[in-house]
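If you scroll down you'll find the structure; I have some questions about it.
Removed from the display is one protein chain of the complex; every other protein chain stays in position.
Let's look at chain A:
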């Protein structure tokens, strides 16, 4: 029954999302989430015999492994050097700004869920905050033919910030999972250290194995098998699956050297499928009552994240020597949040002790994602216009 249900979610979600985008001009994720809500266990899902959502856990873990591998393989050392100080500085500022601002705001607000300690809840919510949605930013850049220093900076930042976000998330989960501060150090060393080692070794092996095959069609099973193996081993041995898969992607790229495309393209093609799954699953868990009960938390998360991204990204860029047109506008381009944040939130549902808090966080992230998708595009366009980088407007033309 779960296979049938997943098929329905994928096809119907894609259909509703695409129709909504084409005829109502709303982001596709709105359709995905609404479709998921419609098929929740207390609505159509129950009618189809789906009484719970436990079965989504292995799918979410495996799918996040795929996304983490793709994120890890996005960059090489040579590219990191070429990106320059201003992009790297702005990214460090953006990620730490969003994390610290949300952490401080939630601690000040003092709201938590169930019996989760406030500091744990605030840390987890802050760890989801740095994730951005590159697709939304690329879409605006493409639509308005934007080009220039700010455009380049934004594209570079959103391509690498999720890697830092995943590292922070893994670190926070290790700390929160350890229970007490005394045992945190040992847990962190195990969860992070072993993930780095196993992920690195896995990446080396995958790259070596890929050399045995000149046939492109054999690479996808090799890559998917390695990602599932990594996630499975991590769950069994208790180290961070996300970090291990990400490090595996980075190491594959490192050892592969030039033309790593053949070891990433097949997996990258799965990204949209994964995001449809994430958003429809988020719809399954969407709880309107949580919005009524936790709306102050949602507002605080939304605004604190925006302020953190703006001040952190701008300060980082300025300290790293970026010109005024970049540091004063870069914050406008970072608001969109999407699939990665939803995936991280879904992962929380299955963390011991976080079942109820996970439901609230999934609802919170799904709600704010809808806002950031809508407001984010306007904000990106505003920042690019202030920097004078909107090609279509400057030429007096019309956007497509």
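The rule is short, and it goes like this: a contact is a pair of C-beta atoms (placed from the backbone, for glycine too) under 8 Å apart; a residue touches a chain by one contact, two chains touch by 3 or more; residues count from 1.
By our rule, contacts and distances are computed from a predicted model.
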Select, from "CBS domain protein", "NADH-quinone oxidoreductase", "Putative ABC transport system permease protein" or "Biotin synthase auxiliary protein", the UniProt-recorded name of the complex's unshown chain.
"CBS domain protein"
Option from A:261, A:289 or A:355 whose C-beta touches the chain left out
A:261
Which listed residue, A:158, A:274, A:326 or A:390, touches the chain dropped from view?
A:158
Residue numbers in chain A that touch the chain omitted from display:
70-71, 73-76, 78-80, 82-83, 87, 134-135, 138-139, 141-143, 145, 147, 152, 155-156, 158-160, 162, 211, 214-217, 257-262, 264, 268, 271
